[in-house]
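The structure appears below as structure tokens.
Missing here: one protein chain of the complex. Every other protein chain is in place.
Note that the chains take the letters A, B and C in the order they are written out, and that residue 1 is the start of every chain.
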Amino acid sequence: MSYTTDEMMTVAAARVLRDGASCFVGIGLPSTAANLARATHAPDLVLIYESGCIGAKPTSLPLSIGDGILAETADSLVSVPEIFNYWLQPGRIDVGFLGAAQLDRYGNINTTVIGDYADPKVRLPGAGGAPEIAASCKQVVIIVRQSRRTFFDRLDFVTSVGQGDRSTFSGAGPQTIITDLGILRPVDGEFTLTQVHPGIEAAQAVEATGWPLQVSPDLTVTPAPTDEELAALRKLAG
Amino acid sequence: MSYTTDEMMTVAAARVLRDGASCFVGIGLPSTAANLARATHAPDLVLIYESGCIGAKPTSLPLSIGDGILAETADSLVSVPEIFNYWLQPGRIDVGFLGAAQLDRYGNINTTVIGDYADPKVRLPGAGGAPEIAASCKQVVIIVRQSRRTFFDRLDFVTSVGQGDRSTFSGAGPQTIITDLGILRPVDGEFTLTQVHPGIEAAQAVEATGWPLQVSPDLTVTPAPTDEELAALRKLAG
Amino acid sequence: MARIATLAEAVGELVHDGDVVALEGFTHLIPFAAGQEIIRQGRRDLTLVRMTPDVIYDQLIGAGCARKLIFSWGGNPGVGSLHRFRDAVQHAWPVPLEIEEHSHAGMANRYVAGASGLPFAVLRGYTGTDLPKHTDTIKPITCPFTGETLTAVPALNPDVTVIHAQRADRKGNVQLWGITGVQKEAVLAAKRSLVTVEEIVDTLEPRPNAVTLPGWVVTMVAEVPKGAHPSYAHDYYVRDNEYYKAWDAISRDREEFQRWLGEVAR
Partner (left out) sequence: MARIATLAEAVGELVHDGDVVALEGFTHLIPFAAGQEIIRQGRRDLTLVRMTPDVIYDQLIGAGCARKLIFSWGGNPGVGSLHRFRDAVQHAWPVPLEIEEHSHAGMANRYVAGASGLPFAVLRGYTGTDLPKHTDTIKPITCPFTGETLTAVPALNPDVTVIHAQRADRKGNVQLWGITGVQKEAVLAAKRSLVTVEEIVDTLEPRPNAVTLPGWVVTMVAEVPKGAHPSYAHDYYVRDNEYYKAWDAISRDREEFQRWLGEVAR
């Protein structure tokens, strides 16, 4: 079955979630990937949304992190302060799935501002729950399309922390960046291309990156999406 | 209708509660008095129990602060941390009703220990919610039988604060002590006999007090319990 | 006991020029009707507080009601940017907008501290981010037992909090269910509160996952059916996603927005 680069990215992201794990999910690509995992190899994946839905089991993709279907299907529904304080902060959630407007080689993310903070070129939405997801989940997976508009050498603003000072945080931070071209993992603290999707050359990923992207000598190739994965994804996307 | 001194005390305590007020209720005499007020002149009195029951409307007297009837009839049922943090601490509750094992002329209460803390003569139950009730309700009413076993010159232990340093607290502290003999109110920071129940002489109250009890020159006499009050009380007591 | 009034009366009485105003509702139960009534009544110089200033705050900001925004995520969920918010921050249109920016956990805990009668809350967060450089309501605090350094944020105590709920009874006891967000904390933290509801009923039946706010902690209640539209009210109506998408086009252009405003303000 043929597939798009977005489908490959989403399938690759879904695969990193083991069955039974708990996953804090942002909206958009992260939510799609997490729901795909639940629909395929990880039926007991626990989806947690910052709106307070723990163990949500949506049958179609939610449009926001607070859709009614998430509340209706959740094992437990709690307040927003509780989801951050009792569930996220203590480090009891296995994986945080995040998107990013801009990120750097350390996995720092900027979703706040482009240009000067006081006199911005573009004002972005801001932090939301991302800083705490990045701080407190046992590990973080970033899902983002790879381009020089996103993969920056130097961020104008650090909204959530990557491989920097994590001494006050309970989690290990970003360990995986999954893009439409491949997968990056930290090597000596710097995100390095360790895997490419089928048909992608490492040079394409280097070209799409705003810092001098290191390429692993042990570069592997992602197995193509299976028919089952694609069927499940397309069914979800409705 | 004839009545006991305990009945007089309970009726006098009930009368201080205005309709529509919110009242944080301890078990025993305070609970009886609060429920009597609700059954008579204050049908919209809001009873709050530390077990998390807000607006409980028991039809018979609960035996503990956590009886099922309190949960079943509450307007809102919340966790124990929430009742202390969101409801009691900010000072939004009008009246706190407390009992006491020992108290002094400043309205300080001891429910912790008689004798030395490390080597006690009698180990009492301890603080419970009393320190926070005394600290945070807009005002506190203490309901206790008057005797030298209870009204002490000097406490072995201050469990909850009376007229002392209240700078970090939101409430005004104890304003009324209601006993089986009369009512004490603070005059220049010292609890003074301001009212006696019918048939009680001030001298009896002085005799029953372990400190040199001051008697107000404007001493008044409590109106005797009405038939309606007594009937309601006896119906409650079942 | 909360007083029951019309929306216009309640906003007129409770929301004043210069107030600190929180309209809360996390995706669900956003008090749109009350927000638009604030626009209609022409309030000015408000400090608007909200974790997720979405379309309703874009409308208030575009209408020139606000001089400051305290927030943690300002987007049009599922659609993109808030163009009136961006225009205010980037070009001071129609008036300059001061911002005080936090994370969700920081904002939630600021309401918790406010509801708890504490001057501050403690959390793990902000360390290593650029937020503390620009937001002076983020400070370090040391644990007196372990010596560990954590982060403190000050309490939020709005002059008035506005929320929308499914139901109230005639005494002004309020019941909301589904995703209940930070509404309880926002009401309990505020000096005054207004709750708009889908309907006023004789008796609030107990139901799963419901939060009940007793009438004695609510200042006023107004019956406003569809008062959360275009957001949703669980068991009443679903989110009007088309409205959110249409807002993108309306809000991108100052003239288009002015036309919209002329219609709403009428």
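Please note the rule applied: contacts are C-beta pairs under 8 Å (C-beta built on N, C-alpha and C of every residue); 3 or more make two chains touch, one makes a residue touch a chain.
What you see is a predicted model; the values in this text were computed from it and never measured.
Judged over the whole assembly, touch between the missing chain and the shown ones holds for A, B, C. The chain omitted from view is touched by exactly one of B:T10, B:T40 or B:Q89, namely B:Q89. In the complete complex, the residue from C:M1, C:L150 or C:I200 that touches the missing chain is C:L150.
In the complete complex, the residue from B:T10, B:T40, B:S136 or B:T150 that touches the missing chain is B:S136. Taking the complete complex into account, A:D75 is the one of A:D75, A:D116, A:E201 or A:E228 that touches the chain left out. Looking at chain C, the residues touching the absent chain are 117-124, 137, 139-141, 143-146, 148, 150, 152, 154, 206-210.
Counting the whole complex, the residues of chain A in touch with the unshown chain are 20, 22, 44, 46, 54-55, 75-76, 85-86, 89-92, 136, 170.
Mapped onto chain B, contacts with the missing chain fall at residues 27, 50-53, 63-68, 70-71, 77, 79-81, 84-85, 88-89, 112, 117-118, 120-132, 135-136, 157-161, 164-170.
Note that in this section only the chains that are shown with their structure count from here on.
Chains that touch both chain B and chain C: there are none. Distance between chain centres (mean CA atoms), chain B to chain C: 40 Å.
Chain A and chain B have CA centres that are 56 Å apart. As a whole-number value, the distance joining the C-alpha centres of chain A and chain C reads 28 Å. Shared interface positions of chain A, defined as residues touching 2 or more other chains, are absent. Among the residues of chain C, those touching two or more other chains are numbered 112, 184-185, 211.
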